[in-house]
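Could you have a look at this structure, given as structure tokens, before my questions?
Yeah, one chain of the complex is gone here, protein chain that is, but the others are all in their spots.
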Amino acid sequence: MLTKLVANADEAIRDISDGAVIMLGGFGLCGIPENCIAALVRKGVKDLTCISNNAGVDDFGIGIMLKTRQVKKMISSYVGENAEFERQLLSGELEVELIPQGTLATRCLATGYGMPAIFTPAGVGTEVAEGKEIREFNGKPYLLEHAFDSDFSIVKAWKGDTHGNLIFRATSRNFNPLMAMAGKITIAEVEILVEAGELDPDQIHTPGIFVNRIFEGRNYEKRIEQVTTSLKA
Amino acid sequence: MLTKLVANADEAIRDISDGAVIMLGGFGLCGIPENCIAALVRKGVKDLTCISNNAGVDDFGIGIMLKTRQVKKMISSYVGENAEFERQLLSGELEVELIPQGTLATRCLATGYGMPAIFTPAGVGTEVAEGKEIREFNGKPYLLEHAFDSDFSIVKAWKGDTHGNLIFRATSRNFNPLMAMAGKITIAEVEILVEAGELDPDQIHTPGIFVNRIFEGRNYEKRIEQVTTSLKA
Amino acid sequence: MLDKFGIAKRIAQELKDGYYVNLGIGIPTLVANYVPKEIEVILQSENGLLGIGPFPFADDVDADLINAGKQTVTTTKGSSFFDSALSFGMIRSGRVDLTVLGAMEVADNGDIANWKIPGKMVKGMGGAMDLVAAAKNIIVAMQHVDKKGNSKLLKKCSLPITGLGCVKKVVTELGVFDITAEGFKLLERAPGISVDYIKEKTEGRLLIVGEIPEMELN
Partner (left out) sequence: MLDKFGIAKRIAQELKDGYYVNLGIGIPTLVANYVPKEIEVILQSENGLLGIGPFPFADDVDADLINAGKQTVTTTKGSSFFDSALSFGMIRSGRVDLTVLGAMEVADNGDIANWKIPGKMVKGMGGAMDLVAAAKNIIVAMQHVDKKGNSKLLKKCSLPITGLGCVKKVVTELGVFDITAEGFKLLERAPGISVDYIKEKTEGRLLIVGEIPEMELN
């Protein structure tokens, strides 16, 4: 029998140790693996390298791990929502690699697709290109960007089954299916866990082959960064 | 208003002219654009370069266009089901480029994702590698393979809407979403066409931005190459 | 002189029926409010949404449904969700017809800087570098001068570059400019703004050909 099911976040992250390179799904606070982040804080594992589009806010998401100084290095595309992050960065406490969002996404894809590197025009002529190989195709320059090499990927899905199949909801999909493909070990926390066979095979976003551990998370807060609303007429 | 809707296959392919490079979705006879193939035969357009995983069978699918000698060159991964094909190939009437299936799929993906080339280990040390650049990453050799440059992509989906959003069914998905992303002009024929807004945004496989023309096809034969069955106990 | 709403209104005139459009954070987002009634444009959000609808009613706020600015939004008829790689795939392969971005500086050769002020601000580039490197048509919505009155339409960007030679058009509180081989070509003046004033406020090469009309905002 497939044994992907784990009891909870603590069991799921049991072997993540100091110095690990981990990917964390989500865009802003949308679609982040809340349960696993809380478990990583409980475990107190440190010197982490985190690959994630954003770094959370001061008191939520990856921001919590920054407060507890568990993160040695962040690889992100945008970190504008986090004052503690900016402080640690400017003081040199935190190592930061900022890369274009499409490059981040596509480097995850490359890992999952077994492609060692990809070419992208993003960043040509900028700081991002420093030290990187540039190559022209049809007269247009591209940067060579390498696939990521991470120890763990931690993603959050809406629904999942005991075979590890995942379905995401709305824009909480974002980086989650990409990172799910890119981890040596992929951990998925889901809002709703069902038995294999209950999900429509045509609607699965991440096939279970990419997922090593899965559990149903608890008490999702799903905090919103900017509540913007329309008035009813 | 978005004007992607066309009346039928003949209108959809109206501007495909002699010498065009076209991609055709499908794997074997599964998920092929039957209506558009018939229209291409009616139009009598010739000297086509067809990029498609297979070449149909003698009297169905792309096989029909081979019989009518409309195809100058096939780019495929497997053509074993078509005797007329083999005859034209061995007699030199038909130009053929055989490439690995994963390379075919990933070169479509590269086009759709705006990546000029990809690296794959498939074909290293074989005829396929002749004249191609080989590059090592982490001690393993990869071939550099280029994105496709095609004039038209013709795909078949199960459901589609007036915005060009597509949903595929079971293994008739295969190359269709990849080719849908890879055409300069993408034509989609669907079994069921609905108004924009009727499809669940979470379940769309090909976002409409990739599709230029769409119509509801007729009289799908959906021929099966090998009917294999189990006996009821 | 235009306010930010005026800039957004003027940019909305550049929209064409059936366009797929990516709107950046800030003034560009406002453009969505001025889409002419008779045309249909589809807004792309690079986190993974095609077909951004208006902000939700308070009862319908959904934490799983946000735009690239992390604001809660809704879908429209024909929307689709996808992952961020496919999202940038559409951008890189040229399927997005128009990108509207903010900028801190633009140079007269189309270079743009909008992601970093060394030593002061380190927010990151997000999707901006991908967008400027790949979009077919880029319009920048920006302030013509900074708070001290210095021009932000320059001969050469002083801040770290986001992309090279990519901007096609700039709309500021003072006017509308095409980027040409001869520099910023003045197309229209903002209401009440003189050509001389624009000359004074533009550090980069400015090309003025014939009579420059005042822009018309409905």
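Per-chain residue numbering starts at 1, and chain names A, B and C are given in the order in which the chains are listed.
To be clear about the criterion, a contact is a pair of C-beta atoms (placed from the backbone, for glycine too) under 8 Å apart; a residue touches a chain by one contact, two chains touch by 3 or more.
Just so it is clear, the model here is predicted, and its values are computed rather than measured.
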Shown chains touched by the chain that is not drawn here: A, B
Among B:K4, B:K159, B:R173 or B:R213, the residue in touch with the chain that has been omitted: B:R173
Selected from B:A12, B:C108 or B:I154 as touching the chain missing from the view: B:C108
Contacting the left-out chain in the complete assembly, out of A:S77, A:T120, A:S150 or A:N165: A:N165
Residue touching the undisplayed chain, where the options are A:L90, A:I209 or A:V227: A:I209
Contact partner of the left-out chain, one of A:G112, A:G125 or A:G217: A:G112
Residues of chain A (touch criterion as defined above) contacting the omitted chain: 1-3, 111-115, 161-163, 165, 181, 195-197, 201-202, 204, 207-210
Contact set of chain B toward the excluded chain (per top definition): 27-31, 53, 76-81, 86, 89-90, 96, 98-106, 108-109, 120-128, 158, 168-178, 205, 222-232
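The rule is simple: only the chains that are shown with their structure count from here on.
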Partner chains shared by chain A and chain C (touch criterion as defined above): B
Top-ranked pair of chains - ranking by C-beta pairs in contact: A-C
Interchain centroid distance [CA atoms averaged], chain A/chain C, Å: 28
Whole-Å gap separating chain A and chain B, where each centre is the average of the chain's CA atoms: 33
Where chain C touches two or more other chains at once, by residue number: 49, 75, 81-82, 85, 88, 91-92, 134
In chain A, residues with contacts to at least two other chains: 106, 120-121, 168-170, 173
